[in-house]
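For this view, one protein chain was removed and the others were kept in their places.
Then we have chain A:
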Amino acid sequence: MTNSTVPAVKLAGVMKRFGNFAALSDVNLDIAAGEKVVICGPSGSGKSTLIRCINHIEQHDGGEISVNGIRLDRSAASVAKVRSVTGMVFQNFNLFPHMTVLENCTLAPRSTLKLSRAKAEAQAMELLSKVRIGDQARKYPGQLSGGQQQRAAIARSLCMQPKIMLFDEPTSALDPEMVKEVLETMKALAGEGMTMICVTHEMGFAREVADRVVFMDRGSIMEQGRPDAFFSNPHTDRARQFLSQIIH
């Protein structure tokens, strides 16, 4: 029941502290359904913290976060609702090493959505084929290449039929030759209208796929804009400095 005026993600005045350190201070961000947003910024600027607050892996200390109109109010019910519409892909894949790829993909649909084994497996096989590792379904994560593991992790998330996908540096742990296959998978997903929030320094991906680039520094959003505008004409010194470091 998402009507177009309800943002997929809305952050208003969000604060997050670790001890005395402010990892996020007064972050405001509205993301529309279907929008693709790339978040970039120097190390320690709060990018991971930001997207981890969106699905309540980190709990924010102040301000408001709403996802698909559901406000995260610390209740277990709101957390579960928000997680039911979000999927997350981690830098280190975080596949369950003691389960096959197929079991990784069917665990949550079976235990949380109460899908039958047959249904869950059929869906998993379909999504694994879509990310082109259908033939790896019976293997354990440790037997797969990094790129295959990350695609398995993406398929595992998709099995929960999320409306919003969160990516935290999905290609940073990969060897260069495997980055492309994962980015291709993400582009395909973007083409299907998925709402995507992606922390990445892959500027080619950002130019091609993102509707908006958000630049963070020291826990705040410093500037944001369309990728071409941001890359060719950043407003802040910080962003200029950052871009000069990552574009060689």
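One rule holds in what follows: a residue touches a chain if its C-beta (ideal position, glycine included) is under 8 Å from a C-beta of that chain, and two chains touch if they have at least 3 such contacts; residues count from 1.
One rule holds in what follows: contacts and distances are computed from a predicted model.
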Original post:
Going by UniProt, what is the name of the one chain that was not included in the view, given "Sulfur oxidation c-type cytochrome SoxX", "Glutamate/aspartate import permease protein GltK", "Tryptophan synthase alpha chain" or "Sulfite reductase (Ferredoxin)"?
Top reply: "Glutamate/aspartate import permease protein GltK"
Subject >> Option from A:S66, A:S157, A:T171 or A:Q224 whose C-beta touches the chain left out >> reply: A:S157
Subject >> Given A:A12, A:A80, A:A122 or A:I246, the one touching the chain that is not displayed >> reply: A:A80
Original post:
Just one of A:M15, A:A32, A:A108 or A:A229 touches the chain that is missing; which is it?
Top reply: A:A108
Subject >> From A:S25, A:S78, A:N94 or A:S145, residue that would touch the chain that is not displayed >> reply: A:N94
Subject >> For chain A, the residues touching the chain missing from this view >> reply: 55-57, 80, 83-84, 86-88, 90, 92, 94-100, 107-108, 111-112, 140-143, 156-157, 160, 166
